[in-house]
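Here's a structure for you.
Other chains of the complex are left out, but the ones given are in their true place.
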Amino acid sequence: MKGHKSINYWKSEYIGRTLVTLCGIVIVLTTLAIIAFIAGKGIQSFTVSGISLWEMITSTNWSPNDGHYGALIFIAGSTLVSIGAVLVSAPIAIALAIFMNYISPKFGEKVLRPVLELLVGIPSVVYGLLGVSILVPFLRDSFGGVGFSLMAGIIVLSIMILPTIATLASDALRGVPPQLLEASYGLGSTRWQAISRVVIPAAKKGVMTGIVLGLARAFGEALAVQMVIGNTIKLPEALTSPTATLTGVLTMDMSNTLNGTAWNNALWSLALILLVISFLFILIIRFIGNRGGEK
Amino acid sequence: MNSRTVNKIWTGIFYIVAIFIVLLLGFLVFEILKRGWGFWDLSFLTGKSSNVEAGGGIGYQLWNSFYMLIITLIISVPLGLGAGIYLAEYAKPGKLLNFIRLCIDTMASLPSIVVGLFGLLVFVTATGWGYTIIGGALAITILNLPSLARVSESAILDVPGSVKEASLGLGATRWQTIVKITLPSAMPQIITGVILAAGRIFGEAAALIYTAGLMTPILNPAADLSNPVNPFNIFRPAETLAVHIWKLNSEGIVPDAQAIATKSAAVLIIMVLIFNLLARLFSTLLQKHFEGSKGKKKKTQAAA
Amino acid sequence: MSEIKDKKQEMAMQTEQSKSMDAKPLVYDTRNLNLWYGDNHALKDINLPIQENEVTAIIGPSGCGKSTYIKVLNRMIELVPSVKTTGEILYRGDNIFDKSYQVEELRKKVGMVFQKPNPFPKSIYENVAYGPKIHGVKNKKELDEIVETSLRGAAIWDEVKDRLHENAYGLSGGQQQRICLARCLAVSPDVILMDEPTSALDPISTLKVEELVQELKEKFSIIIVTHNMQQAARISDKTAFFLSGEVIEFDDTDKIFSTPKDKRTEDYITGRFG
Amino acid sequence: ACGNDNPNDASSSDGVGAEISGIVTAAGSTALLPLADVAANEFMQKHSDVSVTVQGGGSGTGINQVANGAVNIGNSDVPSADKIEDEALAGQLVDNKVSGIAFGIVVNEDVKVDDLTVEQIQGIFSGKITNWKEVGGQDLEINVINRPASSGTRITFDKTVMKDVKINDSIGTNQDSNGAVENSINSTSGSISYLAMSYLVEGKDTSLKIITIDGAEPTTDDVANGSYPFWSYEYMVTKGEPKGAAKAYIDFLVSEEFAEKVDQMGYIPMVELMDR
């Protein structure tokens, strides 16, 4: 029983294991490559073109023709539009998750889940198209102004990230042991009391993860937002004023500027900022996860 | 207020939200289809798009979308499945696994435009390929890999441990167990995940603008496979349907640009619908095939 | 073995008391109860009168419907969507299946302790105060009092009084189970349902919970499901033996364990199956 | 396995007239794209052994790609030297003028103004003039719509119309593309922007209005006679002098036989601009 074993036996185990390990390594290498390339490009504006990082993240003056590369407006615009989207989307998403798990699982399973899957499936250009042709005119007629606005971006984005948050929140709720629900019912609580006082606190970690992930999605979304937000290089004064986002400037200027120019390098720096921010979101999610695990 | 009343009010709110979302989707789909009415016209679906004259079709774009989808799946499914198997079956908890997960999470949260730009740097410029289908497919692979890996991992983890134990208990190696027991059982869930991913691949534009290009050469199936006009050449530029919509909306100078864009959007939505239906159909069929009628019963019990 | 014999003798001496069975008022009266999970007929024509201030044990092999029955008593079974019932259960004279019957009130009156301790992921204090709070008690002092009394009632006050605001998950299984009992006592119930409350506990915790049950029956009526026949014999006044969804035998505990009428009961309590 | 790696020398024989073959790839300016594409189709009908593919991507992309050797021709709205900072690289690139293009100042049709002076336009886009009544129209707020600063159209607008006056980017909105500009002018009352004339071909159901500048129209005539300032050349940039099929294609584009088509599509044929 010791020692001997047919070659095939080992081969199948060894080859299979190696192959799937390689797949894991591919993921790691790709991620590292992306970080390396984007960082390598993005850092050139500071090392080669002599732009100050501090100016880039604190100044609102973006006029590449005069050598000013302040990206604060874009950072603020991206932040505002994503936070706005999450504020709109998260309550609705959580309500959907509760509905799917506790109010009417049947309707949730048969109707809501397919609906959410479809919403994910609608391409972002189509959202942009609908945004331009339905939402922008509607906002213009209702609130005045040009319609292209922070609010338009928020609304489009909130629909786009709804499925992400709802699905993750729903998973989190499903993970709450049914015994807790039973315990609460057993003490004579109503359904709402059980949900609000026991289920949601118990699922907080998962729900928060969903929200942060939604935020990350919103931050990185490019085409749809760019089509409706107006791209004005100015901090928004109101929900109805247009502003610009990081992804918006990237889509607009990247293809029209030349490799190696300060302008182009500055754009790569914006891409790097996007990467760093999405990485920050991941760290936040992990932090939430760990903190929850300690208890 | 009486807690029973509060309960009723909240129940009402939940119903309203749920119905609102269903209506919202209904409205969106209705609007898309209404605006793109007539999209099923065969000469539109198969016709060649024109840059100048009205009446162009989306034949090339549709073909490109499907071809891109297939190439992407050929690359990303084995990778995602492999990574999923690795995570579920072989990875040992520890620093390395933690790092792999961090990478997957990071990859999953990458903005698609950043992936597109990475693709531009690497697949377009560094390799000297220019805008190609393969470059686009690789870029979307990056976007899809995390979710495919996760779907595979959770599908594999969902296979009851007792069945895996039974196989190992008979002296099977891990790999034999994976291939003969685990994967067949996890397949329905994996396939559902893949089909849903396919829907998303179909609709991706931002990453493709920088990698697969905005144009398709005039295709000629008779041409040599290495010729960029051969439809199957993966080293040729290819504008997909989603990119086409974006381009029509931004640079379309044909008189009927808006009409084509909205019709294309309708086609895209129909495709996404079909993918979703397929996913559902497939998973129910396979579920039945693999587990028999008893599998279902087990589930309801577990849920209760 | 000897333990059981002692019990029997003790019980035998109480016979005249048991004779007065019908004197005590009924808390629950189950009449022709049938229950289906989808097509699965899980409870068949159950008739079971349950008396005040007694411990009623329910025994039977796995899957015979014990948990199902106990969950019907506070309508917790409704959480399973596929369930259908016929027949009636009178609680203090009212049919709990009546349309107008307020299930929250019922559950307030009928506490429940589960097999696995299931404290909320909150502090010990919040766990116990949860019930009173949802029923509208807001006054801090009043809550403090309820929490203390309930924890004392569940014989765990001394162990936790210095850590009331720590998370209940930090306690041992046996302590958690008693917290759950305290949580239940805090809404001043009338009946307490227990579904194998000790099967996940170590011997010492088990003993504590058993003693507690004996004390609590002074004030409450207790219905306890158990796998452990010796436990049933030790702590209960009445025992119902379930098999495949039917009540095979229901009688004074001493009778069930000394002179079972049904062959199946005998087979079960002598360990021939189950 | 890819057809892009050997630029320019893809032809089997040199010189016009002889049968030419090979693959030409072009990418870049979206403004030039329609013309380049139509020319490619007509050119390929003449020379069935040549395959010409034209990509968009923007002027910057075009120059980048041709500089990298990823395409044979980079289409650009501006001379490559304007964009490129690296002098050595700029020296290798040759800008071939292939046509002129005129741009129109366009407004929503509800604007009751038909002509603006250059100063008025400068006032509007720098944010000094905010109401149409200040330039002789009705009392209506002006909605400025700009292209992003890197766009060829905007650079031309800057150079030929705005000159030393700076465009104020914090008013109005920026639209990524000609199509988006067209859409938003159509739907936004009081709006003003600028568009390449190639986007204003007949047959489109748009409701925007073209405004004359100091009385001159964005037509071939007015551009040729020097009265209309807002126009520029379109370039096909090659790495070194164009050769083989690429040269044949560029030559075809500027030829007299194709000039009529150029004009029809809203561009200005090179033959008309010879004396400028």
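So that you can tell them apart, the chains are marked A, B, C and D in the order they are listed, and the count of residues begins at 1 in each.
We adopt the following convention: a contact is a pair of C-beta atoms (placed from the backbone, for glycine too) under 8 Å apart; a residue touches a chain by one contact, two chains touch by 3 or more.
As the structure is a prediction and not an experimental result, all values here were calculated from the model.
Across the entire structure, the chain copy numbers work out to A x1, B x1, C x2, D x1.
Convention: only the chains that are shown with their structure count from here on.
Innermost chain of the displayed assembly, by C-alpha centre distance to the whole-protein C-alpha centre, is A. Centroid distances built from C-alpha atoms place D farthest away from chain C.
Taking the mean of the C-alpha atoms as each chain's centre, chain A and chain D sit 36 Å apart. In chain B, the positions touching at least two other chains are 3-4, 249, 304. The set of chain D residues touching two or more other chains comprises 57, 64, 68, 176, 180, 183.
In the complex of the two chains, the chain A residues touching chain C come out as 105-106, 177-190, 193, 197-198, 201-202, 295.
Interface residues of chain A facing chain D in the complex, by the touch rule stated above, are 62-65, 132, 136-137, 140, 146-148, 226-227, 230-234, 242, 244, 248-249, 251-264. Residues 3-4, 6-7, 10-11, 13-15, 17-18, 20-22, 24-25, 28-29, 31-32, 35, 78-83, 85-87, 89-91, 99-100, 102-107, 109-115, 117-118, 121-122, 142, 145-146, 149, 173-176, 178-179, 196, 199-200, 202-206, 210, 242-243, 245-246, 249, 261-262, 265, 268-269, 272-273, 275-276, 280, 304 of chain B are the ones touching chain A in the complex.
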